[in-house]
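For reference, the structure discussed in these notes is given below.
The complex appears here without one of its protein chains, the remainder shown in place.
We call the chains A and B, going by the order they appear; numbering starts again at 1 in every chain.
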Amino acid sequence: MSGQLLAFWALSFVILSGALYIVMTKNIMHAVFMHLLTMSMIAAVYGLLHADFMAAMQVLIYAGAVTAMVVFALMLTKSQSRPDGAGIAVDNQQRGASFLTAAGFLAVVIYVLVPQKWAVHEAAPVVKSDVAAMGAIIFKSYILPFEVISVILLAALIGVIVLARKED
Amino acid sequence: MNAGMTNYYYVVAFAIVGGVFGGLLLSVARMLRPRKISKTKLEAYECGMEPFEGNWTQYSARFYVFALVFLIFDVEIAFLYPWGTVFRDFGVTSLIEMFVFIGVLLLGLVYAWKKGVLKWL
Partner (left out) sequence: MAIALPFLIALALVIFVLSNIVFFMWAEFKISGRVADRFGPMETGRWHGWAQPLADILKFLNKEDIIPANADKLIFRVAPFVGFIPVVMVLAAIPYTNKIFVRDFDIAVFFVIALSSFTFVSMVMGGWASGNKYSLLGAFRAAGMLLSYELPLGLAIAGVVMLSATLSLIGIVQQQTVWNIVLQPIGFLVFMVAMQAELQRSPFDLAVAESELVAGYSVEYSGMRYAMFQLGEFFGLWALASMAVLLFLGGWHGPYLPGIVWFFIKFYGIFLFLAFSRVSVPRVRPDQLMDLGWKILLPSALVNIVITATLIVLVPHYQVPLAVSEFVILIAALYLMRRVLK
């Protein structure tokens, strides 16, 4: 078992257990910080695939900006949802229906994914510098999605401004 | 391990050394420092008053707006770097494309400015 495969298994274990912890914990702030760790480990997985720029971008956007946003958004909630979980209703009467839905979804995923042939081999670097390659691809072939991204971001920005102004 | 992985190995090694070094500093401190527990020392510091109400108060939406505007411009910066590397070879077309991108987001910034959202009271 090579070093890369070992690293991949270790990272996957951390990511999956982190994701599970986020969903199952009652302490919101712990969930946020575990989200931070999970995103950083995903960036490490990108690194294993030799996508340095993607890894750095993942860290920059998720660890830097999204964590900030989530923490500040959490702070807007009232003191009823205290960090130690007191006051949060974590149970409702729909356990049976939710279990069936989740089991159905899992069945679909297994049905689709298991018969695939997953080639497990080590990734080799494809290009010398993936930043230049990515730039070339974005600005030659994918220019329309790129401009649409700017419009989506603008929509998000204006949405937040409108909502935040009404509360003031 | 193949040749491309050495960079990542160095990054991980540096991270481990950083963590171990920090742990070392804390261990040395633990050996040297006193330990006298008293109830007053364990209370939160509020400039001499008794702390009340726990540590969870509601904050204004201003912080959230700043964080979101930061996120949006952060994504823009992340796209500026690959463009900055290749735009010389692609002529005026890619210049116009990126200016449209920056222009749209600049529009959002100006809107935020005019609506007074960027004021930190």
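The working rule: a contact is a pair of C-beta atoms (placed from the backbone, for glycine too) under 8 Å apart; a residue touches a chain by one contact, two chains touch by 3 or more.
Because the structure is predicted, anything quoted here is derived from the model rather than measured.
Touched by the hidden chain within the whole complex are the displayed chains A, B. In the complete complex, the hidden chain is touched by one of A:14, A:45 or A:60, namely A:60. Looking at chain A, the residues touching the absent chain are 29-30, 33, 36, 52-53, 56-57, 59-60, 63-65, 67-68, 71-72, 75, 83, 128-131. By the touch definition given at the top, chain B reaches the unshown chain through residues 6-7, 9-11, 13-19, 21-22, 25-26, 28-30, 32-36, 41-47, 51, 53-57, 59, 63, 66-67, 69-70, 73-74, 77, 80-81, 84-88, 91-92, 95, 98-99, 102, 106, 109, 113, 118-121.
Keep this in mind: only the chains that are shown with their structure count from here on.
Rounded to whole angstrom units, the spacing between the C-alpha centres of chain A and chain B is 17. Chain A makes touch with chain B in their complex at residues 2-4, 47-48, 50, 52-53, 57, 60-61, 64-66, 68-69, 71-73, 75-79, 82-83, 122, 124-125, 129, 131-132, 134-136, 138-140, 143, 146-147, 149-151, 153-154, 156-158, 160-161, 164-165, 167-168.
Contacts from chain B toward chain A in the complex involve residues 1-2, 4-5, 7-8, 11, 54, 56-72, 74-76, 78-79, 81-87, 90, 94, 97, 100-101, 104-105, 107-108, 111-112, 115, 117.
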